[in-house]
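Worksheet: the structure to be examined is printed underneath.
Rather than the whole complex, this shows some of its chains in their spots.
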Amino acid sequence: MTYSKKPLVGIIMGSSSDSRIMKGAAEILDDFKVKHEDQIISAHRTPARLAEYAQHAEKMGFDIIIAGAGGAAHLPGMIASHTVIPVIGVPILVYNDKHHKKTDTEKFSAFGGLDSLLSITEMPSGSPVVAVGVNKAGNAGIYAMKILANKFPELKKKLKQHKSNQHESVVKESEMMKKQGLSSFAKKKFK
Amino acid sequence: MTYSKKPLVGIIMGSSSDSRIMKGAAEILDDFKVKHEDQIISAHRTPARLAEYAQHAEKMGFDIIIAGAGGAAHLPGMIASHTVIPVIGVPILVYNDKHHKKTDTEKFSAFGGLDSLLSITEMPSGSPVVAVGVNKAGNAGIYAMKILANKFPELKKKLKQHKSNQHESVVKESEMMKKQGLSSFAKKKFK
Amino acid sequence: MTYSKKPLVGIIMGSSSDSRIMKGAAEILDDFKVKHEDQIISAHRTPARLAEYAQHAEKMGFDIIIAGAGGAAHLPGMIASHTVIPVIGVPILVYNDKHHKKTDTEKFSAFGGLDSLLSITEMPSGSPVVAVGVNKAGNAGIYAMKILANKFPELKKKLKQHKSNQHESVVKESEMMKKQGLSSFAKKKFK
């Protein structure tokens, strides 16, 4: 990694079960070869660690903190209140329904992530947090790259490459669909 | 096809995964023997193609564009902003939950399509898009037929036939239910 | 008016109180010099007129029907079920709160137009209606012009002029804001 020997981004989440979603952010950072440090900081189960972590983050010199939480998602806002490092919040869908371990198919979320999204965005004036879409940890990762790219021109180049790859890949699929027709295309894709 | 040698309708969608829903529109057009051209135009991954596609659509002489997208569904509104061809938007349910590929049963949508519906309908004054119901690509297809029927009397006839077929089919099922009684009818249908 | 001696568009609404919103559609049509016929057709208070109006509309040769309704907004869907003419639905905010006539300030809508929007869009497969945004009757008018422009090239020209006027007007305001700075601009605009 050429940008820094120390991690530039701190990734935190409210619970180990959030790692299923939050690993999407880590994967982007790994792709962009940006070091990150990953921790579980529960606003509610480890409240004393909020201030601690904020100090740790400032000492580590993190440029960005990515914080994921579900339900009454206080973590992003609380960390943001303890530090001036910009925090990107990731709202996470929380399942409230008890279910049998065998099938897992009855899992259910009471509010579809709206609870988490509003708990992150609707901060009072003077205490901003920003949010990406529900469960969009990968987008938080790319947004972090955009912030870092202000400092690291090489990242800017990679982001443009990323954009251009997306463009190419969509154009290619579009050509295929145009040629095959939508019905055939869909049949092949979802057979 | 008697209406035109060139496609009369452009079908576009934001992602190849939307083809699962959007093929419903293609199937209606195929039934009505109306030619269409199908492409993937991502407002976010291929923004440069928005203006390009709008010009292409005008050059092709499309009478209607059917545009499907999910989540922050910008595609219908953005295409409509680049052209005076009427755009029919199809809101698509987006799944936000990560899941194991094997079962697919945990798929989940954060906002039930409301995000997409509002992203399509709530356009500012002066820049209209219209929307059909969530995932109702087939209805976008029929609506396109209604618009084209203003020009092609034969299509008007087919639409009336379609309406009359629907009528007949419901009346027939109703007769069956009336005779068998609701409980028996339902038991047979959902055995 | 050069397009037709007879009205090309039928505008209907569920109640005379909807005329406050629906006149937005009439104003656009008048601007574009497209004749329209305006009626009140209440799906619930004059159900017998639904079929009657549909026949009248077909006989009159309307190319489009614009139908506005609030609350349980059945009018657009019901008219669409009686005819193959394309129907553009306008969801209207309905006020449910009783209030003193003097002030009118306590007016209140129970569901912010969501009831009306979903009553219009969520039609079953095979029976499409489309909707513009809540209270956006003007957008229904412009959308009607887009449909008619397929037939009347002069309308296409006017629509392009309309787009270009919008563009100019925004660019002009933007130049003013850029020069004055946002704070000064806003202070002047909202003094």
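Order as written gives the chain letters A, B and C; numbering starts at 1 within each chain.
As a convention for this text, a residue touches a chain if its C-beta (ideal position, glycine included) is under 8 Å from a C-beta of that chain, and two chains touch if they have at least 3 such contacts.
Source: prediction; values computed, not measured.
Because all chains derive from one sequence, the complete complex can be expressed as a copy number, which is 8 in this file against the 3 shown.
By our rule, only the chains that are shown with their structure count from here on.
Taken as a graph of touching chains, this assembly is arranged as a line, each chain contacting the next along an open chain of partners.
Distance from the subunit A centre to the subunit B centre is 32 Å, each centre being the mean of its Cα atoms.
Subunit B and subunit C have CA centres that are 21 Å apart.
We define each chain's centre as the mean of its Cα atoms; on that basis subunit A and subunit C are separated by 40 Å. Multi-chain contact residues of subunit B (touching two or more other chains) are absent. Within the complex, the subunit B residues that touch subunit A are 11, 15-17, 19-20, 22-23, 25-27, 30, 36-42, 45-46, 48-49, 71-72, 96-98, 103, 105-106, 108-112.
Interface residues of subunit A, counted against subunit B in their complex, comprise 20-21, 24, 93, 103-105, 107, 109, 112-114, 133-136, 163, 166-167, 169-171, 173-174, 177-178, 181-183, 185-187, 189-190. Listed in rising order, the residues of subunit C touching subunit B in the complex are 63, 84-86, 88, 117, 121-123, 125-134, 136, 138-140, 142-143, 146-147, 149-151, 156, 159-160, 162-163, 166.
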